[in-house]
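One structure is given below, represented as structure tokens, and several questions about it will come after.
One chain of protein is taken out of this complex; the other chains stay put.
Moving on to chain A:
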Amino acid sequence: MANIPAPEGRRHRTRLHNRTLNWLRNPVHSIGAAALLFLAYTIVWPVLKIAYTTFVWRQQDVRLTGAANPGHFTLYHWTRVLASDMSASLFYKPILNSLAVGATVSALSLVIGCSLAWLVTRTDIPLKRTISFLAVIPYLLPAWILSQAWLTFFKNGKIGGTPGILQSLLHVSPPDWLSYGFVPIVISLSIHDSVFFFLIVGAALSSMNSQLEEAASVAGARRLTVLRRIVMPLVLPSILSGFILIFTKAISSYGVPALLGTPVNFYMISTMLYSSMRSRLTTEANVLSLTLMLISMLTIYLNQRAVGRRRSFVTVTGKGSARRLTPLGPWRFPAATAAALIMAAVAVVPLLVLLAQSFMLKEGVYRLSNFTTHYWWGGSDPDINTGEKGVMQNPIFLLALKNSLYIAGAASVVASVTGLVLGYIVARGRQSWLGRAVDQVSFLPYLIPGVSLSELYISMFAKPTLFIPALYGTIGLLILITVVKELPFTVKAGSAAMMQIGTELEEAAQLGGASWLTRFRRILLPLNRKSLVSVFLLVFIGAMKEMELIIMLVTPRTETLTTLTFYYAEKCYEQLTNVILMIIIAIVVAVYAVAVKLGKADLTQGIGGQ
């Protein structure tokens, strides 16, 4: 770079050379480009590929119709799904069921979650800590535990096995609509998902300055008017984002409808997707996946339209202002008791029932002589469950336990660090197209239902491509899919955490001569510790109870606790199912307790950031 007047051509070359160097030296660019490649390969490419397969003839189609011409364009698969004699059962009924379940669950969760959030954050209700602790418990459990508990109570003779508690006590067979299908699915999902509303809306409410409310009441507004005109509009963005979160979760949920819906042929898109995959209708399954994605996208789009510029409300709120609580007057104690009782009934009772069940030799027989530890650590007995051993004795259980812990542990570490790195790109690269691209693309897995994503990954990683080995059947694939599926959340949390850290802190280190890696390791990582631990915790809990994402990917070698539970549940080995559920819960609660204690993780903050 000497100051010698250089010929024009050489100067141009130097300039180009320096330009490239500058571009690469910026971590946002170099890491962002790598991140974008990764995202493109793990998210965009599979979606495009799957979309492509729905438009071409497959080799197998030759057997179905003479018109098939493998490798060429066709709308055959789409017409088959959308307009053929099987469309009603394959597509229209499931999709209507999905939408109905999604809308009802969102509405119900909204009512439960918001009222609870309001009670806990804005009123003088006693037992606040207990109530909010109880409210988080369902989140720590897989949603289908509630289904399992539901069946224990309300099962009727339809699917065989021993009847539920209700029938054995009252000797009345509960009607099908109460035992299976829409009603129990909606109830289990709502109980599980209302915690999201509770946390998201609770966060918005608690950061709202109560002077806003006071100003309204000084102006002469009555309490209901204040709620309607001031509080509601302010938390509306949070409510809407909670609504779509739950809607997209509900329409793509698999475990609950599989347990409660299939006995009465109540299919949702996700369960239909799974059974199409099972019956080798892969292309039709792909079409279903795409429609499910489209619905999710449409929901998000509508939300963006609705919230749009209002989104900023949440951040307008001041901090540190004293909060004045609404007095409940004579309703204080009744409200607290009712809330705590309902929470306990929803969170604790199912657990206790399932725990008790796991010690019962025969279901539904409430006598001391019926007590057994057989299902926990008994040996093989041909009279019970066709000789299936107690869980602790079962080598498959030990393998599944090991796999589960390994997957959850590895995935949560990788996911939280990936989230932080990508979050860095998003936060620091807001001005550049790369940062925005990473932001947008990392949000995509949110739109891809778990069952669809795993379906994509089966076809992607069945055989080796380039330098990537065939991951199907390995633990690595299960970790990868967990990391990818959690990206929307981890990147959001990571970028939110990074935004909190002023660029000057990094620039100060840069001036000191620290490379990006040193800056990340010594400045950014320690400063983000709290958010990192929260993300780790959430991913870990999510992975421990994850099922729809991996159920299609597991092989006997990669069996996990959840898939094992599901296998037992499908075989009607109720007690064995319950034993493993109890173990999953114990692990989740233990990790939660340790992380909260040691890492000062904040679960509420993590979810609220989504």
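Everything that follows uses one rule, which is that a contact is a pair of C-beta atoms (placed from the backbone, for glycine too) under 8 Å apart; a residue touches a chain by one contact, two chains touch by 3 or more; residues count from 1.
In this section, contacts and distances are computed from a predicted model.
Pick, from "Polyprenyl synthetase", "4-azaleucine resistance transporter AzlC", "Iron(III) transport system permease protein" or "ATP-binding cassette domain-containing protein", the protein name that UniProt gives for the chain of this complex that is not shown.
Matching "Polyprenyl synthetase", "4-azaleucine resistance transporter AzlC", "Iron(III) transport system permease protein" or "ATP-binding cassette domain-containing protein" to the record, the invisible chain is "ATP-binding cassette domain-containing protein".
Just name the one of A:A509, A:I550, A:L564 or A:V588 that touches the chain not displayed here.
A:A509
With the missing chain put back, one of A:R15, A:R280 or A:R557 would touch it. Which one?
Final answer for the missing-chain contact: A:R15.
In terms of residues, what is the contact footprint of the unshown chain on chain A?
1-3, 11, 14-15, 18-19, 22, 25, 431, 502, 504-505, 507-514, 518, 522-523, 526-527, 529
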